[in-house]
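To start, I am sharing the structure in question, which I have written as structure tokens.
Every protein chain but one is kept in place in this view of the complex.
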Amino acid sequence: MYDKGKVLLGLAIFLVLALSVVGYNMTAGDNKKPEPEDAKLKGYTACVKKTDYMKSSHMVLLNQWRDEVIREGKREMVETADGSLMVEKSLQNGCMKCHTSKVKFCDTCHQYASVKPYCWDCHLAPVEPTDGKEAH
Amino acid sequence: MKVLRPIIAVIALIVAGGVLGMSQGTQMLVGVILPSIAFLVLIVGIIRKVIDWSKSPVPFKIPTTCGQAKSLSFIKEDRFDCPTSKSDVIVRMFLEIFLFRSLFRNTSADVKSGDLPKLHYGPSLWLWLFGILFHYTFLTIVFRHLRLFTEPVLPGLALLEYLDGFVQIGAPVLYQSDLIFMGAITALFIRRLIMPQVRYISLGTDYFPLLLIFAIGATGMLMRHYFRVDITAIKQLTMGLVTLNWANPGNIHPVFFMHVTLVSTLMIYFPFSKLMHAVGIFFSPTRNMANDSRAKRHINPWNDPNIKPHSYAAYEDEFRQFMVDAEIPVDKELPSASAAETTEEVTA
Amino acid sequence: MDNTRRKFLKLAGLTAVAGVTVPMLGSKALAADHGGGHAAPAEHGGGHQEEAPTGVRQGLVIDTGKFHDNPGLAEKCQKVCHDYHNVPKFPTSKDEIKWIWTDKFPNVFPDHSHYKKDDRMSSMNILALCNHCDNPPCVRACPTKATFKNKDGVVMMDFHRCIGCRFCMAACPYGARSFNWRSPRGSEDGHPFIENYNPKFPTRMRGVVEKCSLCSWRTKQGKDPLCVEEANKEVEGAMVFGDLNDPNSEISKVLRNRFTIQRKPSLGTKPSIFYII
Partner (left out) sequence: MVDKILKGNGLYWGWLTLLLMIMGAGAVAYLVQFNYGLGATGMSRDVTWGIYISQFTFLVGVAAGGLMLVLPYYLHDYKSFGRITLLGEFMAIAAVAMCLMFIIADLGQPMRAMNVILHPSPNSMLFYDMIVLNGYLFLNVLCGFVVLSSEYRGIKYPNWVKPFIYLSIPWAVSIHTVTAFLYCGLPGRHFWLTAVLAPRFLASAFAAGPALLMVIALIMKRTANFDVGQTAKDKLVTIIGYAAIINFFLLGCEVFVGYYSNIPGHMHTLDYLFFGLVDHSTGVMHNNLVPFMRASVAMGIVGIGMLFLARKQKSDAMLATSCILIFVAFWIDKGLGLVLGGFVPSPMEHVVEYVPTVVELTVTAGVWSTGFFILTLLYKLVVAVKRDSEATLKIS
């Protein structure tokens, strides 16, 4: 082997880089998928869409609501997926009525997936009972 | 058409990934086992290749120069195009790896017909431009994917994602790197198709990686913007991969498995293909050597240590009599009789 | 699920739409009546289409005399509006944001002669707010349709879409628009710009333009805008809200019976805010 020292050093760097991800997660500790905590408002048994849809496409629905409410003036309520109740088309006054905690509901998955939506730049999250101050 | 078979191959891979990703039973196969094997193949393959390369000697010093070598003090030396010191070589390698310098120096010759046909040499930078855009956006995309492989997510990734999605288009936000990446790779592919001289020298192995990577990008973007797969379920799977804690994938859209199949193929294909230029660049003798062959002696690495150097003087000493007999001119004449005698006397 | 129940719920949802029909019948009457679930026709705009081909055009009449006789009333209107809509209060006037405010008569009505006007008038503080013009220059200027005129004739802001170019501010001849020069969520010297957040309404973020939306979120439910409700709570008829295009609305009656002026009518913007002097 020629230039043995350099080649081995290079290979070592390569291996460390390639395997560092595994190592990082081994040392970083708990890396289980967190489950969002869900507190449904009394009487509500379902969300406005099926869970699968909400998981993947809630942002699309929120954008759609936003356009409907602000731009088209369609402020009528929507019914839940099982048709039981009506929900206001609003993040603050609709969604967050049921999902009362931004930290426990929204942030859990968003942090896990490293998603930082800019909703909360304007919209106010419900007051979190844990620390008593508003989360905005 | 040399491009046809790669197209068929990539389509077959997409179909296979999609079909296997549709049922829970085979999802494990394509979502967990395949990428794990592929990663192993990638690592082991690269190491094997590197060891193989490092065993192959470079017989002569071939530090290709593109500028004035170090010479007399009043002649301006071109340090980085004709480096003589190790540090200058490092600079040249840096420029090569990070800025693709030799590609930047690419020229093309063309003849313009007119009243008098003119031959003209000029820089040809499109290949460099699309190449560098492609590589850097690819790097960005790879870094961005680390959010699926680290928990807690690596610090700094959030900033990268923010900058990459700075122009807020759509939700989830469109990454600028994705757009540039797809544009650049399309341009590289089209270049191979429409330029006659490049098409002539292109083989299936040139088209295949381009198409494969294009398909990876396309499935990735479809996943994000069209099907909007459940990202947390995917992260559960990918985290399982890197913590060696293989979980049965949950309910994930088949397009994800297409993506994974294609990426796995790329990883398996990588060590056995032209894509190894990523590693090979470190081994390119025309780039990684200093032009110091006049200052330092370069010993042929495959020399047999038992064969001692044999200089011309020694050769002549050995065969002088025969040479003189054959009337071949010699540097040193045969010792004359008188001279021989005096020598003998002295020695005596 | 019970099919009739589903139908009923849908119908109930539509009453929200039908809310737009509320003002045409006179806002007073219906504001009290609201919640009883009007079985109004589902079609938007209801039945006055033939009489007023331009559809609904919501407007306001402000009785400046009543405000002058009740000092502090205008400030109350401003407070209820700014509190509800999380309008920040900045220490510097340069950053100021206001949806509804007061200014002197010559400032609100610069086109009108102030020479030899009675003392009462020149000392008057006039309530000013977005005029919700029928022909709004801000909407014309906006390059992203972030500000637009909705079906009720109200000039709306879509804070999500605003890029902060402030072209609308240059275009507005009434100075009705404010820009978030800095983050409204911040604070200075320990004083937050928004003292008490109203959790029912969003704040804005820095870099967008904002202004009065004539409480379109309320009027859809058949209620008066907050300022109107607040003003009328103390002084009956200080402000009248309703559909200008409906000849039977209270506001149309007021406009027929009283002399009113608009701000800078010569510019052809057709403001929907009228002032009884």
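Residue numbering begins at 1 within each chain, and the chains themselves are lettered A, B and C in the order written.
Following the convention adopted for this analysis, a contact is a pair of C-beta atoms (placed from the backbone, for glycine too) under 8 Å apart; a residue touches a chain by one contact, two chains touch by 3 or more.
Quantities reported herein were computed from a predicted structural model and do not represent experimental measurements.
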Shown chains touched by the chain that is not drawn here: B, C
Sole residue of C:Asn150, C:Ser178, C:Ser216 or C:Asn232 that reaches the chain not shown, by the stated touch rule: C:Ser178
Missing-chain contacts mapped onto subunit B: 104-105, 110, 112, 114, 118, 120, 122-123, 125, 166-169
Interface with the undisplayed chain - residues on subunit C: 93-97, 103-104, 106-108, 110, 128, 137, 139-146, 161-167, 169-175, 178-183, 206-209, 264, 267-269
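The rule we apply is simple: only the chains that are shown with their structure count from here on.
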Distance from subunit C to subunit B - Cα centre to Cα centre, in angstrom: 65
Chain centre separation in whole Å, for subunit B relative to subunit A (CA means): 39
Subunit A and subunit C: spacing of chain centres that average the CA atoms, whole Å: 35
Multi-chain contact sites of subunit A, meaning residues that touch two or more partners: 118
Footprint of subunit C on subunit A - complex, ascending: 66, 70-79, 82-84, 86, 92-93, 118, 121-124, 126-127, 134, 136
In the complex with subunit A, residue positions of subunit C that touch it: 1, 5-6, 9-10, 12-14, 16-17, 19-20, 86, 148, 150-152, 156, 158-160, 185, 197-205, 216-217, 220-221
Complex contacts: residues of subunit A adjacent to subunit B: 1-4, 7, 10-11, 14-15, 18, 21-22, 24-26, 28, 31, 33, 52, 55-57, 59-60, 62-63, 109, 111-118
